[in-house]
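Only a single protein chain was left out; the remaining protein chains are all shown in position.
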Amino acid sequence: MTDRVAKRRDMFAARNTAVLLVSCSDQRGLLAALTDFIYRHGGNIRLAEHHTDFEEGMYFLRLEWSLEGFHLDRSVFSEAFEPLARKFNMTWEARYSDQVLRIAIFVSKYDHCLVDLLYRNQIREIPGEIVMVISNHPDLESVTIPLGIPFHLYPITANNKPEQEEKEIELLKSQSIDLVVLARYMQVLTPRFLQVFPNRIINIHHSFLPAFVGEKPYHQAYRRGVKLIGATSHYVTEDLDEGPIIDQDVCRVSHKDSLPDLIRKGRDLERQVLARGVRLHVLNRVLPYGNKTVVFE
Amino acid sequence: MTDRVAKRRDMFAARNTAVLLVSCSDQRGLLAALTDFIYRHGGNIRLAEHHTDFEEGMYFLRLEWSLEGFHLDRSVFSEAFEPLARKFNMTWEARYSDQVLRIAIFVSKYDHCLVDLLYRNQIREIPGEIVMVISNHPDLESVTIPLGIPFHLYPITANNKPEQEEKEIELLKSQSIDLVVLARYMQVLTPRFLQVFPNRIINIHHSFLPAFVGEKPYHQAYRRGVKLIGATSHYVTEDLDEGPIIDQDVCRVSHKDSLPDLIRKGRDLERQVLARGVRLHVLNRVLPYGNKTVVFE
Amino acid sequence: MTDRVAKRRDMFAARNTAVLLVSCSDQRGLLAALTDFIYRHGGNIRLAEHHTDFEEGMYFLRLEWSLEGFHLDRSVFSEAFEPLARKFNMTWEARYSDQVLRIAIFVSKYDHCLVDLLYRNQIREIPGEIVMVISNHPDLESVTIPLGIPFHLYPITANNKPEQEEKEIELLKSQSIDLVVLARYMQVLTPRFLQVFPNRIINIHHSFLPAFVGEKPYHQAYRRGVKLIGATSHYVTEDLDEGPIIDQDVCRVSHKDSLPDLIRKGRDLERQVLARGVRLHVLNRVLPYGNKTVVFE
Partner (left out) sequence: MTDRVAKRRDMFAARNTAVLLVSCSDQRGLLAALTDFIYRHGGNIRLAEHHTDFEEGMYFLRLEWSLEGFHLDRSVFSEAFEPLARKFNMTWEARYSDQVLRIAIFVSKYDHCLVDLLYRNQIREIPGEIVMVISNHPDLESVTIPLGIPFHLYPITANNKPEQEEKEIELLKSQSIDLVVLARYMQVLTPRFLQVFPNRIINIHHSFLPAFVGEKPYHQAYRRGVKLIGATSHYVTEDLDEGPIIDQDVCRVSHKDSLPDLIRKGRDLERQVLARGVRLHVLNRVLPYGNKTVVFE
């Protein structure tokens, strides 16, 4: 790590905070009880964001507080919090800013999303540690070598996908990977793989979903003659391109834009929309529920 | 017409120009031959825009020239131009800025697009004459009465659509209507109707097509949890929501936006995207081909 | 009011809620104390949004709760809340959804913003009662007459501004006006006027401030050759075009756009940005501080 990068790291260094994510059915007094809990233990709340889905009767909360003065050690947080959690029947999770998320990136042949994620991670715009890159093609090894990031090749054929994925799962588990990012990985993962990492796999699809699901969305967009193209970052579920959407964006195109123009303009969209999705996830700002997300930006 | 409106009309008064729209297969020398034709007859070209679809081998041109000094009367233009048109096997059309397009607007119960189109027409942002409003519901008559625009009611039931549409067609023909605008008209037109006005019917669909075709697109968008909603103005063809797209736009939404919020934000999109589509058509800036459009903005 | 409008009114009818707006210096336990206060009196919090300006050490809160089950009558709310307010040295305000904001719109000769605000108010997109329109020119009286909204003419000359403004202030006070909207009003208000309605006057400026302050911003933009034009809604303060910004937006322009094109495209921006600014204010979602705003969207 160069000096230059080191300086950037400091500038963006995560403050010493904790985050509590809560989902439960909507009930009176939730926010009062939760903020009181943090306050009673000496925590200074920096950010409290909540959302109620009145239709579904669901409540979502993200609390972020400074650990300075907070006198509830993380080793006993769970014990202290459980009575409250049980009372409101909460699903909850606590995370600490000094816990580094461990990330694996899957790629195939296109390098633009990979190069972009690596750069943003390097300057700490996306925190976390990119532990490895996995690919079904050897092409992008040259991208990761200079950075010292291991590159693992698992070629996929018509017959070997289940076996290769088992090896990948084993590797990911052995390295305690928290998040898998599909950065233009051109293979559909099996249900088995998805079950191992529920809501822990983020994909970039190069269209504004639900338009142009499946293969070659730019070709589809070109044929349809749309005046906008888009990109979507989403969690991967068993229904192809149907998982919870984290972020989307579009840019304007016209009859002047050939198919290569769509691909070129789309690269900028893909890079940004994937990076924003990954960043929001890593900062514990996304709560998926059903096939939707609550995103506390 | 008040003084205020009159002044605006002058400000935006169309200059005395002619427009030539050409489609043909791509050939050498097209632009030189066409610009030379206008020049030889004394026309000063204000705007020449062309597009070549190299994949389809198709050529599209829009020439606009000042009629001042142009010594080819419109009564003999066709005769003079035909030899050139035949040589290159062109499909062509000439239009003059003093020809006022005659417009009929179809509505049902929502008034936001109608009110907007009427206002933009009043201040001449959208040229042309809004000759009548046709509806299958009586609700919006109160909107057109103060403006002196005839409102025609043709209720549609499960059984009477073909007969009612015949009456509408007869009325539209008797009034020499050039363009039909579906401003949130909640009925699907029959193929018979569409054949009478090929590429002369513009619809607003309240989604970024091809996402959310068919009914209740905001409900669909809400259920899907998208982070953008959109609107699309397009020519109507027999395949529902599949016609050539003229314009599209989107705006950002989040988990905070309820279904009424999507509908509210969507109204602004619908108004603008429909108005832009109609304006571009009326200014002879749209050339549909296949299920695409060339839009010379 | 027609049936059509009446139905819309119901659909968008404000729910029976109260809103508490708080500003104070940042202190530990604020959110816990405030949410607890509402909860203890039986209120069900629908929305709690807060912001801390860590640089300035300022805290801002907006709490919205359902009045159903809330057993603290608005006549005694202040008395009950004051001890807490004093403890944290809060500036605060409570508002109720059944209190209708009384609005006066100032115009000169351009009607697009006025027509738009009237329409959005009619369909309840912007709640509140538009009590009167005031102008220094007679041109737009014809817009308000059909709607039964009083139109007051106060011509302004080089010499009579202070006297005319006194009459306007008297009228506004006699009608208990809560909010003044300058919808392309082409006069600079005197400091005396501004002091009577601090943070209660919203203006639309037709540029993305701070670019192109002062007169004829579209002319300035055209001469500068910018590739974007914008609009800004802001509270009016004594420093011309320097008041707290509520909302801004832009659209793309190019060398093809003449000055009238900028003005045309700008109308859509102005309408939307002013309407959003007014709506946010009326819904008690804007907290101005210094020359900035916190906007809880």
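The first chain written gets the first letter, and so on, giving A, B and C; residue counts start at 1 in each chain.
The working rule: contacts are C-beta pairs under 8 Å (C-beta built on N, C-alpha and C of every residue); 3 or more make two chains touch, one makes a residue touch a chain.
It should be emphasised that the depicted structure is a prediction, and the values quoted were computed from it without experimental measurement.
Colleague: Return the single residue from C:E64, C:D139, C:D178 or C:D247 that touches the missing chain.
Modeller: Only one of C:E64, C:D139, C:D178 or C:D247 touches the chain omitted from view, namely C:D247.
Colleague: Tell me which residue among C:R40, C:K87, C:R192 or C:K227 touches the hidden chain in the full complex.
Modeller: Checking the options C:R40, C:K87, C:R192 or C:K227, the one contacting the hidden chain is C:K227.
Colleague: Identify the residue among A:V115, A:L171, A:V188 or A:V213 that touches the chain left out of the display.
Modeller: Checking the options A:V115, A:L171, A:V188 or A:V213, the one contacting the hidden chain is A:V115.
Colleague: Identify the residue among C:L47, C:I169, C:V188 or C:A211 that touches the chain left out of the display.
Modeller: Spelled out, the listed residue whose C-beta touches the missing chain is C:A211.
Colleague: Against the chain that's been left off, what residues of subunit A make contact? List them.
Modeller: 2-4, 11-12, 109, 111-112, 115, 119, 123, 125, 139-140, 142, 146, 256, 260, 264, 267-268, 272, 297
Colleague: Need a quick check: the contact residues on subunit C for the chain that isn't drawn.
Modeller: Residues of subunit C in touch with the missing chain: 51, 53-54, 208-212, 224-228, 230, 244-250, 254-256, 258, 290-295, 297.
Colleague: Provide the residue numbers of subunit B that touch the chain removed from this figure.
Modeller: Residues of subunit B in contact with the hidden chain: 28-29, 31-32, 35-36, 38-39, 44-50, 52, 252.
Following the convention adopted for this analysis, only the chains that are shown with their structure count from here on.
Colleague: What chain lies closest to the overall centre, CA atoms only?
Modeller: Of all chains shown, the one whose C-alpha centroid lies nearest the global centroid is C.
Colleague: Would the interface of subunit A with subunit C count as same or different, where same needs over half of all numbers used to appear in both copies?
Modeller: Same residues, largely: of all residue numbers at this interface, over half are found in both copies.
Colleague: Between 0 and 180 degrees and rounded to the nearest 5, what angle rotates subunit B's CA atoms onto those of subunit C?
Modeller: Fitting subunit B to subunit C on C-alpha atoms yields 180 degrees.
Colleague: Which integer distance in Å separates the CA centroid of subunit A from that of subunit B?
Modeller: Inter-chain centre distance comes to 42 Å.
Colleague: Specify, in ascending order, the residues of subunit B that touch 2 or more different other chains.
Modeller: Subunit B, residues with two or more chain partners: 256, 297.
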